[in-house]
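Right, one structure below, let's go through it.
Every protein chain but one is kept in place in this view of the complex.
Our next item is subunit A:
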Amino acid sequence: MNPETLDLARLQFALTAGGHFLFVALTLGLATVVACLQTAATFSSKPLYARMVRYWGQLYVINYAVGIVTGLVMEFQFGLSWSGLTHHAGDVFGSSLAMETVIAFFVESTFLGLWIFGWHRFSKRVHLALIWGVTLTAYASAYWILVANGFLNNPVGHREENGRLVLDNTVEVFTNPSALLAFGHVLGGALITAGFFLAGVSAYHLFKRTPEWEFFSKSLRIGVFLSLPALFVTATFGGLQFVGMQPMKEAVFSAKNAEIAKLQAEMVERFGPGDYVPSEALTRAAGILMLLAFALMMYLCVAGAVLAAFRKVVFRFRLWHVVLMAAVPLPYLAMISGWVFREAGRQPWVVYGLLKTEDAVSKVSPGQMRLSLIVFTSLFALLAALNFWLIVRHARRGPVETDLGLDEREADDPADALPAARY
């Protein structure tokens, strides 16, 4: 193991996984919102809902695209940078990744293509079924990824054979509490992200007094009324995770120095000499930041749910509009700090108690790892900037001339058309 390669590989994983996670947070929540809106559009005769599907759907697709391309790096990164993990624990860890790609993502992508490009080719109900297919397989994706991650945090359902972990009890792996609780927590977090996003974008239009007041007052309410219950779900699943938490993470978070020393001594006795204390500053700061963001969001959600009940307030309370716009980054902050808390807090282990991070890194030269770190993080930074710019651009434009769901037959401009088909 080359210590420089290890540091570079960890930095690359942290930045790329963190970046990907934030795109996914909005995608997962917004998919649910769009699917619900399209359900309303299908079963009611109000054209407003159909317009909402196209507008919020457009923002969803932009964000989804960036999420996908960043996800590609994630799938390959385990083999590229962490071949020790695939060597030692791949039998257990890899199977949920295989399920994710084949059973969930494959269907999700096929259906998303059909949904985007098949807008006017299917009956309303088939088209609705497609977006629900996309949403549910996106949930399934998140579940399988968290099964993989849950195994790293709380390895269950395996036994050791010739120094490698093999799958022993599939059901135990798939119902790992560390995976199920995180799944509920992340799903709730994704819905909060989408709720705050809807409310913030809508507040911008109401603040600017754009003509679409009906459209955006409805959207703002959906955002606010979604965020409140989602916040309670997230907090419940988050609280439950504190119960079964790794003792060292708990001790570091609570700054119990005596407990840390005791656990360190125990681990040295069990696993041999080494430093078994994760970065205290990072773990504690991330945990506190997550809880602070939660507290702030709770005040905003409770107050928001009251305010949103009054029509006049929704239209005219401009200070609230500003607060809602400013609050859009809050769920992202909570998500990323929660993730750092979970992942940094279990170091030095990659598979808790079984495989150290330093033993999992690939035998790649520091030069190569540095180059890939530079390439991927600059690409991700560029993608994040493009995503931000395009989302702001399309969000500000409002629900006019949305490209998504445009009927191509109507859009044909004869003067602009290509020469007649010949083949």
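Just so it is clear, a contact is a pair of C-beta atoms (placed from the backbone, for glycine too) under 8 Å apart; a residue touches a chain by one contact, two chains touch by 3 or more; residues count from 1.
We adopt the following convention: contacts and distances are computed from a predicted model.
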item: Protein name, per the UniProt record, of whichever chain is missing from view ("Cytochrome d ubiquinol oxidase subunit II", "TonB-denpendent receptor", "ABC transporter permease" or "Cell division protein FtsQ"); value: "Cytochrome d ubiquinol oxidase subunit II"
item: Residue of A:13, A:78 or A:276 touching the missing chain in the full complex; value: A:78
item: Residue, one of A:6, A:26, A:41 or A:112, that touches the chain absent here; value: A:112
item: Residues of subunit A (touch criterion as defined above) contacting the omitted chain; value: 62, 65-66, 68-70, 72-73, 75-76, 78-87, 90-95, 97-103, 105-107, 109-114, 116-118, 121-122, 161, 166-167, 170, 362-364, 368, 371-372, 375-376, 379, 383, 386, 390, 393-394, 403-404, 406, 408, 411-412, 416-423
